[in-house]
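All protein chains but one are shown at their positions in the complex.
Moving on to chain A:
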Amino acid sequence: MSFLPRRNPRALAVVLAVQLSTSAAWAQSSPGQTPPAATETPPPPAEAAPADTPSDAPALSAEEMAEIEKALGSDASTRARPSGDTSPVSPTATNDSGVTPLRLPNAITGGTSFLNLSFILDLAVAAFSSKEPLQGGAHDPTQNGFNLQQLELSIGSVVDPYFRFDSNIVFSQFGVEIEEAYVTTLDLPANLQVRAGQFLTRFGRLNSTHPHAWDFVDQPFVMSRVFGAEGNRGLGVEGSWLTPLPWYVEVIGSATDAKGEATARSFFGSSNERVLSPLDFQLTGAVKQFFPLSDDLSLLWGLSAATGPNPTGYRNHTSVYGTDVYLKFRPITEASAQQLVLQAEVLYRRRQAPEDLLSDWGGYAQTVWRFSNRWATGVRYEFGTPAKTQEGRVANDPLDPEWIADRQRITAAVTFWPTEFSRLRLQAATDRVGWRATPDYSAFLALEVVTGAHGAHAF
C-alpha cells in the first residue's frame, strides 16, 4: 500500500494513437499465452495417461457404495466454487458478458484469436396465477409456458494498445438489439478510464449487470419501474477514476442519452425531445468503496445519483438517488465451498411535474447462501411505494397511473450449477400488489448455459 503509481507520460498521447492500431495484435497476444494450435493428427491427449480400466474393476458391495455416497455428500459443502457473477471493466462493475473467448477455428484466425466470443442462453418455463403478471424486466419470463429470456452474444477484444472493445448483442425471438457496444481506454494517466458508446450506467450494483450475473431469474421491479425494462443505459460517455486512497474508492461519472422507454423512462423516456443543452442528457455519478474486512468477509458499498430531464414541462427534471450494499462471506483460509452474500439496494426518485414534485421509494434486499459446491438458495424482498405529491398525498403518476398503493414481492430460489457454465434455477414468488384484489403467485424453472471460453468473474 505504500507506493504510488508511476505513470508513463506518453499515455497522454492516446488521442493521437489511433494510427498505431496496426499493432493491435501485440496488445492481445503474449508469446506465452498463445494457445497451442490443435493439430490434425489426433494421438490421445497426454492427460489420458491414467487409462481407465473398468473391465478389471472388481464390483463393490452395496455398503461400500453407500459409504462413497456419504463421503461425497460431506465433500460437497467444502469444495470451492466460483461465484456466478462477472465483471470486466472494473472489479466492481460486474457488467460484461463475463465469459471469455470461444476460440475461432484456425482457418479464420490464423492461430491467434482476436475476438472473444461467447453465447449465453436463458430459457424458462413459467406459471403465473395472474392473467397479467407484473413482470417489468425485458428479460423476465412473462407468460405461462416456455419463455426465451434472451440469447446474448458477447464480443470483446483489445483493439490496440489504447482501447478495448466490448459488446453485448441480444437476440430475442423476433429481433436483435445492441444492448451494449462500447470502447474502454487502456492507457489513460492518473488512474482514469473512459468508456464511450452504448453502455449500461453504473448506477447501483445490479443495473450494470446482465441477467446471467443475477442471482434470481427476474429483475427487481424497482429497476424496471425507475429506469425501464432494459435497465438504465444509453449512448454516451463515462469517466471513472480510481482514487489514490489506501482503500478502494472508485468515482464514476457519465453523460448518456436521456431517451428510451425501456432504458430511461423516468427521464425523456419515449418522448422525442431534442437535445438542446448539456442539461438534456442524463448525468450519472457514483462512488464505489470496497472494504476487505477480513480474508473471508468483504463489503462493497456504493452511492449513486442520476439526474436528467423529463418531458412533463420545460426544464423539468428527474433525480434518482441510490445506495447499494454487498456483503460477502466466503471462507478462503480453509477448504470450504460455503458462501453467504447479502445484497441490498434502495432507490429514491424525485420527479418535477407541472406544479408538483413527485417522490417515491423502491428497493430490494436479498441474501443468497451457497451451501455446497453446486447448490445455493436465496430469498429476496422487494418494495415500492406509490409516488407522493409534496403534500404527501398519493400522486397521479404520469408513468404508472395504476401504482396507487404499496407493492411488495417476496421471492425464493434454489440454484444448481452442474458446472460454472450452466445453472438450473427453481424460483417462486408472491407479489403483493396493493392495487390488486388478491396477491399474485408465480413459479419459474430456468436454465442458463454459457458457451465460450472461461470468463472472468467479478466481485
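One rule holds in what follows: a contact is a pair of C-beta atoms (placed from the backbone, for glycine too) under 8 Å apart; a residue touches a chain by one contact, two chains touch by 3 or more; residues count from 1.
We take it that contacts and distances are computed from a predicted model.
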| item | value |
| --- | --- |
| Candidate names "histidine kinase", "NADH:ubiquinone oxidoreductase", "Zinc ABC transporter substrate-binding protein" or "Na+(H+)/acetate symporter ActP"; UniProt protein name, chain not shown | "Zinc ABC transporter substrate-binding protein" |
| Absent-chain contact - pick from A:248, A:348, A:369 or A:441 | A:248 |
| Hidden-chain contact residue, picked from the options A:155, A:188, A:286 or A:376 | A:188 |
| Options A:350, A:374, A:388 or A:432, residue touching the unrepresented chain | A:374 |
| Positions on chain A contacted by the hidden chain, ascending | 1-6, 8, 11, 26-33, 35-36, 38-39, 41-47, 49-50, 52-54, 56-60, 64-65, 67-83, 86-93, 96, 100, 103, 161, 164, 184, 186-188, 191-193, 242, 244-248, 250, 288, 290, 292, 295, 298, 300, 328, 330, 332-335, 337, 373-374, 419-421, 451, 453-459 |
